[in-house]
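With one protein chain removed, the remaining protein chains of the complex are shown where they sit.
Order of writing sets the chain letters: A and B. Residues in each chain are counted from 1.
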Amino acid sequence: MSAGKSTLFGAGFARVFGRGWLAAGYLFLYLPIVALVVYSFNDSPIPNLWKGFTLKWYVKLASDNEMLGGLWLSLKIAFFTATGSLVLGTLAAFALVKYRRFFGRTLFSGMVNAPLVMPEVIIGLSLLLMLVSVQKALGFPERGAMTIWFGHLLLGMAYATVVIQARLQGLNPQLEEAAMDLGAKPFQVFTLVTLPMIAQALMSAWLLTFTLSLDDVVLSAFLNGPGSTTMPLVIFSRARLGLNPSVNAVATVIITLVAIGTVVASYLIARAERDRANAIAQAQRDDG
Amino acid sequence: MSTLLTSIRRGRNAVIGVPFVWLTVFFLLPFLVVLKISVSEMGTVSVNDILSVKDGVLQLTLRGTSYAFLTQDSLYFQTYLSSIKYAAITTALCLAIGYPFSYFMARSKATIQPALLMLVMLPFWTSFLLRVYAWKGLLDEGGWVWQLLFWLHLDQGLATLGVIGAPGKFMNTPFSLVIGMVYTYLPFMILPLYSNLAKMDLRLLEAASDLGATPWKAFWLVTVPLSKAGIIAGSMLVFIPCIGEFVIPELLGGPQTLMIGRVLWDEFFSNNDWPMASTVAVVMILLIIVPLAVFNRYQAEAQEKAK
Partner (left out) sequence: MAASDTTTSAATYLQIQDVVKDFSGYKAVNNVSLDIAKGEIFALLGSSGCGKTTLLRMLAGFETPTSGRIVLNGQDLAGMPPYERPINMMFQSYALFPHLTVWDNIAFGLRRDAMPKDQVAERVEAMLKLVQLGKYAKRKPHQLSGGQQQRVALARSLAKRPQLMLLDEPLGALDKKLREETQIELVNIIEEVGVTCVMVTHDQEEAMTMASRIAVMSEGRILQVGPPSEIYETPATRFVADFIGNVNMMEGKLQCDFPDHVIVECTDCSHYVGHGITGTEGMPVSVAVRPEKIALQREMPEVDHAPHNRVRGTIKDLAYFGSFTVYHLALASGAMLKVSQSNVSRHRDDQLTWGDTAWASWSPTAQVVLTQ
């Protein structure tokens, strides 16, 4: 792929148009984020009226028990969601990639993929109603953090399966055969060969589901109970009432953390790729 | 020999069985419960059982009242229609904005593409709730976008289109809702499209050019058909969830924007009418079954191709 080569209009026009479109697109994507950050430093209870620079909203945030409690709960749920989704997603991905035919495969595949696109209100309502029926019959579970976890797991599993499945399908099947040929029993094949090779996909899946859980509103709303208000629910109830600078402050903190994390991760990946390419080139030079 | 086969079989059963059972319990079963409740009667605290024993006889009480109500009150029908309408508009706009975006991303220099991709993903990793909230600020009086639109006198045009209520009031209108939805779902359109376009063999375009096609023609005759899979994937990933969206209509929508997600929520939380909420959900599921099947078929085909 050569730089700027376009096959749409004349090369020059396309390049300008293309760059312009990309720039406008990115502007659109980042405008709200920038606005959030800027107005978190606004010395006024009405965010849109700029009165001066201040850090007081961040100070207030430190003693905002409702928000901090919600954050802590969300982090816990997100952790367990990510870990549980990883386990279930890995199993489901293996089932779909390794076993070509089994009873109910179409149904299984449908159930795994559906939460990706289904409106959350449906998932939330149906799961809640079922849990209530179960509670009536068996006496548990009580609605709370655990029920939220169930809902997030459902969604997380779908995403984790997609990511892991894609990686599994790209693997050379001869690698696992080679391991077996050299004396590794099936479980050893998994731990010594398959797992290291899908490690990066597993990491991505974990982070993805962690973020999804941290951010979820609808499922949490349906499935929560007394004392289990997650951070998004706190933000949502405040946002419903109107513009609130405390929300801007939290937003900026989250944005900063995410930005740092994403940039660092991308940099590390890019550097690993570059090192790898250099190693290959170096090896070829050495051999002459 | 039999021990080997049994252990392989046991392993296989576990790998398939665990997620399968889990999904059946937590995904399939709830739908059956919803179906059952939609034909039940609402009690004081929760739903009454449909099976009961009266005078030693097992009785099945099915109430179609919720469904009847659904068909009688035209508001429900209008809301379903409205939800589909907004989902369709959002999908179309996402496609219109997202396709050129993905295209130019895929045709950029190979070295900066990962950076471009990361820049698209970054907002996605940031809380979606917060970004929707941010649009509240941008579109409300005094917000940056509000100022821009006002200054460009676009509010007059939008008002005549009926997209906003009155000049100067951009919040809580169809306009703000669509902006919010397009904004939120744009990455879902860009990612599958980009992934598809980036993998395209550029030599096909060279071949087309060699055979006499102008770049414009080559785009429509070669690039677009080849990206069909990406277009379908992206559209499904936007259209289906949009129908049932709740948060964005709640924060950015208004009295004009009827969305079925909000109706379901209100029936459940405000009216405490579980059968009604379930009925709304059942009909919503029926609505999205066709696009859902299309999506599932696409996923299966994509997996087959990847083998």
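One rule holds for everything that comes next: a residue touches a chain if its C-beta (ideal position, glycine included) is under 8 Å from a C-beta of that chain, and two chains touch if they have at least 3 such contacts.
From a predicted model like this one, the values you see are computed outputs, not experimental measurements.
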item	value
Touch with the omitted chain, as defined above, among A:Ala23, A:Leu107, A:Leu175 or A:Met203	A:Leu175
Contact with the hidden chain (one of A:Gly52, A:Gly139 or A:Gly183)	A:Gly183
Chain not shown, touching residues in chain A	172, 174-175, 177-185, 188, 192-193, 196-197, 276, 279-280, 282-284, 287
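By our rule, only the chains that are shown with their structure count from here on.
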item	value
Separation of mean Cα positions, chain B and chain A [Å, integer]	17
Complex contacts: residues of chain B adjacent to chain A	8, 11-12, 14-16, 18-20, 22-24, 26-31, 33-34, 37, 46-47, 97, 100-101, 103-105, 107-110, 114-116, 118-123, 125-131, 133-138, 140-145, 183, 186-187, 202, 205, 209, 215-216, 218-219, 223, 236-237, 240-241, 243-247, 250-251, 261, 264-265, 268, 274, 277-278, 281, 284-285, 288, 292, 295-296, 299-300, 303, 306-307
Chain B partner contacts - residues on chain A that touch it in the complex	1, 3-10, 14, 18-19, 21-22, 25-26, 28-33, 35-36, 39, 46-49, 88, 91-92, 94-96, 98-99, 102, 104, 108-123, 125-127, 129-130, 132-133, 136, 150, 153-154, 157, 165-166, 169-170, 186-187, 211, 214-215, 217-218, 222, 232, 235-236, 239-240, 243, 247-248, 250-251, 254-255, 258-259, 261-263, 266, 269-270
